[in-house]
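Below: one structure in structure tokens.
Excluded from the complex is one protein chain; the other protein chains are retained at their positions.
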Amino acid sequence: MEPTVSPPGPLKLSLRVNGVSYVGEVEPRKTLADFLREDLGFTGVNLGCEHGVCGACSILLDGAVVRSCILLAVQADGSEIATIEGLAQSERLHPVQQAFLEHHALQCGFCTPGMVMAAIDLLTRVRSPTEPQIREALSGNLCMCTGYTNIVRAVRAAAEETATSPKHE
Amino acid sequence: MNSPWTGKAVHPREDRRFVTGRGQYLPNVSFPKMLHAAILRSIHPHARIVSIDVTEAQKFPGVACVLTGEQATQMSRPLRSLIPLPVEVPYYCLAYEKARYVGEPVAAVAATNRYVAEDALEKIRVEYEPLPAAVDPEASMKPGAPLLFEPLGSNLLWHDCFNYGEVDEVFRQAAHVVRERFLIQRYSSTPLETFGCIAAYDPSRPYLTLWTNDQRPGQAMPIIAHSLGLAHTQIRFINSDIGGGFGNKRKPPYLVLAAVLSKLSGRPVQFIEDRRENLMALVHACNGAMDLEVAVSEDGQLLGLKVRDIADEGANVLNPTVHSLLKLGNITNCYTIRAVQFDGYSVMTNKCPSGANRGIGKPFMCFALERMVDEVARRLGKDRIELRRQNLVSPESMPHTSPTGSFIDSGNFPETLNKLVALIGYDSFQQEQAKARTEGRWLGLGLALAVEPSTSNQSSYILTTKKRTASGAAEAAMVRVESDGSVQVVLGDVGSGQGHQTAAAQIVADELGVDFERVHVSPYFDSLVSPWLYTTGNYSNKFSGTDVGAIQGAARKVREKIITLAAHLLSLPPQELELADGAARSKKEPHNRKTLEELAHVAYRDLLALPPDMEPALEGRFYYRPAIANLPDEQRRVRNQLFVSNAGHAAVVEVDIETGKISILKYAIVHDCGTVLNPVIVEGLVHGATAHGIGAALYEEFVYDEQGQLLTTTFVDYLKPTAVEVPDFKTDHLESPSPFTPLGMKGVGEGGAIPAPAALVNAVENALEPLGVRFSDLPLTPERVWQAIRLARTK
Partner (left out) sequence: MKPAPFRYYRAGSLPQALELLNGAAEGGKLLAGGQSLVPLMNLRLARPEALIDLNPIRELSYIRSENGEIAIGALTRHREMEFSALIARELPVLGAVMPQIGHPAIRNRGTLGGSLAHADPAAELPCVLTALDAKLIMVGSSGERVARAEDFFIGTYTTTLSDHEILKEARIPLTEANAGWSFLEFSRRHGDFALAETAVLLFTKDGRASARVVVGGSVDRPLRVRSVETLLENELARNSNSIENLLPEIERLTVSEVQNSEAAREDSEYLRNLTGVLARRAVKEAVDRWSQP
């Protein structure tokens, strides 16, 4: 790979988001979160702190949960991204989304996309997580509404659901 | 009315949009040619603004306009304070002449995007002349303190001393008088979505459209209209989904600022706080000090209180005294105390403006009271449960009026306590504690009881304003059966995560006898469409107190019309009809019916089939006001908030005495908010409020240094509890319906935030009882705990 020299002006970027390819240009300093929201319209990526603490902007980058507010969009060149908008298959929700609904694991909903992503990251690594493991996995995501209790319950339920049912996706 | 829907654990319908990432939060709203604003903020706690040079910023590529405080004074009027001041103060959307706290807006830029706007801020040159700052509230109210507003001659915004009952007599006769001083820190609920707005000003009409997550449209509208010199008809105010509010999201100055920038640039302007701005400049709950004296009889009866309360309002000149009034109104908590003296002070300092925050004032009231009750029990050698039980307002004496005029409409406080004691396992705990101590583990159990009043009575502000700017309480709603028979509901108060849309649909479905799924509730507030009044908005836990009445009232208007129309079409007397299964039908012969769709067809299209004197359409608007709101009487007693829920919290904690670390091992909550409309929603709100209380007790604090610099401006320094710190909650419920609300419901959003700090600190003190450690302030950081232990051990 040739070193890419940026100054001045935008850089070329190609990536896949929720299974769809995008090719575009972006100013190097633009965060991945802003790029996803503003350039591609994935407004389910919420900005809660923009300094990598609250987790509201969490997405899956090549399958792993990351905070898109502290990644540059240019760093996502060539990658595969999943946002909350891409999880449901038409009317069928992802098991984690479904569990969040069934356990009312949200109130204002602003943390929810990031929480769901953190939960998915956990469940792809640990099939039957314990409660402390669930709490640890969610600890990088702040929720100001729920006190976390219902979120933890939802993730536990989703884990049981995915452990006993054929694989989603 | 059948009630298949009310009381049912319906899963909040809002949730589906949110779990799929389709929330219409303010930051997701965008318009062509929209500009993005950024604000240059004071780096000084207190400084004279000598000059501002915006030349370079104005020339910066991508910048549409730059605004300074000086220009703001030409394009807007000062924001009008809600309390009377001897002279008008220059409180504009930007600092003018002086900056009064770190983070105060000094200048603003609107540019093509936020990146460019922030670049341009760096080109603005401000010359400041730093001034000494008023930081400590008690020093700030003394003569000679640096003044925030010189024309006022003092930083003391409000002082009053209230006497209720025979205070002196009670204290004279008391067997014991216990005095303690309590302190509370600055903290805030910090909704995950920060404050934001979009202003689009059309000079040709002129007309201002505002999209915002400001949670109190009814109060914001007149303030903005006055500042901008617009009639209310020239402003359209829109809320969509709000990413959490908790009282924090009320900021008329930002709305005015965005409007002025839009006027200057001729384009829509969006302003969204970043988190640093949110933490330094949106709103903090007042810090404060309370000197509390309680008169106690020989046998442990709490007879009277003397309170000296100082609320540090920061630079809040817009709506101060709210915390003070709510402490005053609820100062006897759930006890039968007969006499109260409340000496209250609202003081300005060079800090972030204070304002509403989950529980407003009541967490501090409860902290002081419930800590004091434990202290009295200790001094008298009585059991803390017994002492509480002996002093609780009994269910037989409901409704109970407290000495300050607060009206406790319903509740069974002793039963709340009984359930709490059972839930936390109080009786077996002592053994557990003793055993743990032999193993070198320091366990403690603490509890606290709290009233959780809801629905502000605007009349209570007359106590501080001395003016009848508003009185009573109310909210509005509209219900409309559309021409296809589906039902549309529009609310004055759309909520910010409390499931209002679900709850409203449950109520309307039952009133109209239709399926829940046929009822759509708009997630939007739009002042052009939504019915509203001054009290409209999402605050004071008021859904149950006013909103339910409005929804029900509007539905009943429609219901009445449906029945009249159906009676006409079926040629039956109206009293023989009922609404069920989506139709008006004969009670005796249910097959004799007209569906809502058929009726709506007549009401909207086949108009000549209507009774000759009937107005077309099936639509009802209702403005509901609770009858029990009153005005202050001659003794200055007033029903401060109107309906009183209650809660009991108990915690078992373990203290690591070597490090000061506190671990919550068990947390029990008993909650009573009257009739439960939707248990799923209630449970969630109880958990969430409790987490806020835990944050305030153990983690959260806005720290100012002695010069007034704010040291906690990111989520790295201002610590919110995470899923690891917040324990699993054990909950139990009572249902003591209010006789004074339409469905017997009472407020539910604050009950956790109020008693949690007291319960936790009581638990920590109980754990450290052998060492005699006492805490008077919050939060209990490990270092504070360790220092206190060390101090106690060296005594």
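The letters A and B name the chains in turn, as written, and every chain counts its residues from 1.
As a convention for this text, a residue touches a chain if its C-beta (ideal position, glycine included) is under 8 Å from a C-beta of that chain, and two chains touch if they have at least 3 such contacts.
Note that the coordinates shown come from a computational prediction; the quantities given were computed from them, not determined experimentally.
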Displayed chains contacting the withheld chain: A, B
Absent-chain contact - pick from B:E118, B:D343, B:E415 or B:E576: B:E118
From A:V65, A:L101 or A:V116, residue that would touch the chain that is not displayed: A:V65
Residue, one of B:S522, B:T714 or B:T731, that touches the chain absent here: B:T714
Residues in chain B touching the chain absent from view: 114-115, 118-119, 122, 274-276, 658-661, 699, 714, 719, 721-722, 724-725, 781-783, 786-787
Touch residues of chain A, complete complex, unshown partner: 1-7, 11, 27-29, 31, 34, 50-53, 55, 58, 61, 64-67, 69-72, 74-75, 118, 121-122, 125, 136-137, 139-141
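Please note the rule applied: only the chains that are shown with their structure count from here on.
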Sites on chain B touched by chain A in the complex: 11-12, 14-23, 25, 27-28, 113, 115, 189-194, 241-246, 274-275, 496-499, 680-681, 683-685, 687-692, 714-716, 720, 722-724, 726, 728-729, 752
List of chain A residues in touch with chain B within their complex: 27, 29-30, 37-38, 42-51, 53-54, 56, 83-85, 87-88, 93, 97, 100-102, 104, 106-113, 116, 131, 134-136, 138-152
